[in-house]
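One protein chain omitted, others in place.
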Amino acid sequence: MSNVAEALALGFGSGPVCVASCGPVLLPWLGAEPRELRTTGRLLALFLGGRLAGYLAFAVVAWAAGLAIPFDARTRTLVFGLANFGLAALLGISAFFPRRRCATVPDKRPTQLYQIGPADRFRTPAAVTLGFLTGLNLCPPFVTAGVRAAATHSLLGALGFFTLFFVGTAVWFLPSLAVSSLRRFSAVPTMARMTMAALAIYYAYLGVVCAASWRLAAGRAGNLVLFITGIVSHA
Amino acid sequence: MKRLTAILGYAAAVLTIVVAVVGPLFWFGVFSRAAAKTSLRIDPMYTGGEPARTIVHDGYQMVVYKPVPKRAPLSQTASFVQVVWKPASALPPAISEPVDLDGDGQPDCVVSFQASRGLDAKLRVSVEPLTTLVQPMNGVGKDSFSSLIARANDTIVVRVPLR
Partner (left out) sequence: MPDRDRSIALVAPRGIGRSLLLTVPMALFTLLLFTPVLRQPGRPTKLAALIAWAFMIALFFLMMRTRETYRWRRIFFITLGFLFPVGFIWDLVAVRSSMSIPIERMLSGDTPFCFMVLPMTLIPAALTRTIIFPGSILPTPSNPHSIAVMVALWLLATVILGKAWCSYGCFFGGLDEGFSSVAKKARLHKLNPKWRLAPWAILVAIVLLSAATYEPIYCMWLCPFKTVTEFPEVRSVQTALQFGIFIALFLALVVVLPFLTKKRTQCAFFCPFGAFQSIFSRTSIFDIRIDKEKCGAGCVLCQNNCPTLAIDQSSIQAGKTLSSCTRCGTCVDVCRKHAAVWHIKGTPVGVTPERARLLYLYAAWVFASIFGGSIIANSLQKLIGLIV
């Protein structure tokens, strides 16, 4: 029982850091389309589920290796680089290729028509993928939880600890549901897409830096990599 | 009601003028004193954090600061420990000193740099790790906020990146 309380407390204390980490991805994406509260809640739940999957994936590797931090530094850099490229791609697609609206189901307000069908099929995997990619992140609270989880004697115990830690952090995401209240402002989706476009560029830059660092660490440093790793600030 | 709102509006407008006239005379002092009483501080990525231990040598001191963790998940500045030698003008020509970064009584690294060069000379520092806590540095200048040597206010500031 004390483990349960400890995991929840650790998660709750770490929540603001998690929200800060996921905020750049989650909030503009939620605001990019006018949605009812229920839909926003469903997408948030999918995002958090994907994030949990990312956490647990790291946790499994960490527990199997008997380490608090999974993978060596070089592999971590590669994983983070790929995650950043993935985020940049998804944000860019969402920003530059918005779903076309069609009059399949008229909403209560005739001027706002929501599309169902193919577009709805995009939302679900997009939410899960975005959550998974942001979950592939070794933030300090995650490492702390990893140290604690590694001390358990079973894989299930470690996963359980991480899940409870995650639940503690998830509480802090509930206020993001307020984004759905912005749907009455017609400018918000356009603004959110512009934000996503700007953030896609930044995540792509992070991906380039990570990829160059990985190549340098792998001993495969050509001139271009050496040039780019001048960008790397020994992080 | 309209008359009341109009009176209030004009009153607020006149008050704005009063604020514009009177405000600059005392507002900055009041606000600065209030700011000093808050617990706000500059981010330790810039200040180096809080001093942890001071080791007194012959003519100079070495101050080891508390570790500064990675500030945020997406931050590109790694965790580091700041070590300060002061006064810079009283340092021996070369420093090569074991430093205990985590306060466990055992040195974690050896920090080496030339202190005798002129004020305009570029400083370079090398750090040889003695434990797995520390990342090595070889002839580093001012690479980043987590990995640097710099001369500031008659002190030599070294930041050692941590794993």
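Which chain is which? They are A and B, in the order written, and residues in each are numbered from 1.
The rule is simple: contacts are C-beta pairs under 8 Å (C-beta built on N, C-alpha and C of every residue); 3 or more make two chains touch, one makes a residue touch a chain.
This is a predicted model, so every value here is computed, not measured.
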Residue among B:Gly48, B:Pro67 or B:Pro161 touching the omitted chain: B:Gly48
Touch with the omitted chain, as defined above, among B:Leu74, B:Ala90 or B:Leu130: B:Leu74
Listed residues A:Thr77, A:Thr195 or A:Ser213, member touching the removed chain: A:Thr195
Touch residues of subunit B, complete complex, unshown partner: 2, 5-6, 8-10, 12-14, 16-17, 19-21, 23-24, 27-28, 31-32, 35-36, 38-48, 71-77, 141-143, 145, 148, 150-153, 157
Touch residues of subunit A, complete complex, unshown partner: 16-17, 20-21, 23-24, 27-28, 187, 190-195, 197-199, 202, 227-228, 230-231, 233
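Keep in mind that, in the parts below, only the chains that are shown with their structure count from here on.
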Centre-of-Cα separation between subunit B and subunit A, whole angstrom: 31
Touching residues on subunit A, where the partner in the complex is subunit B: 17, 20-21, 24, 137, 139-140, 206, 209, 233-235
Subunit A-facing residues of subunit B, complex: 69-70, 72-78, 135, 143-147, 161
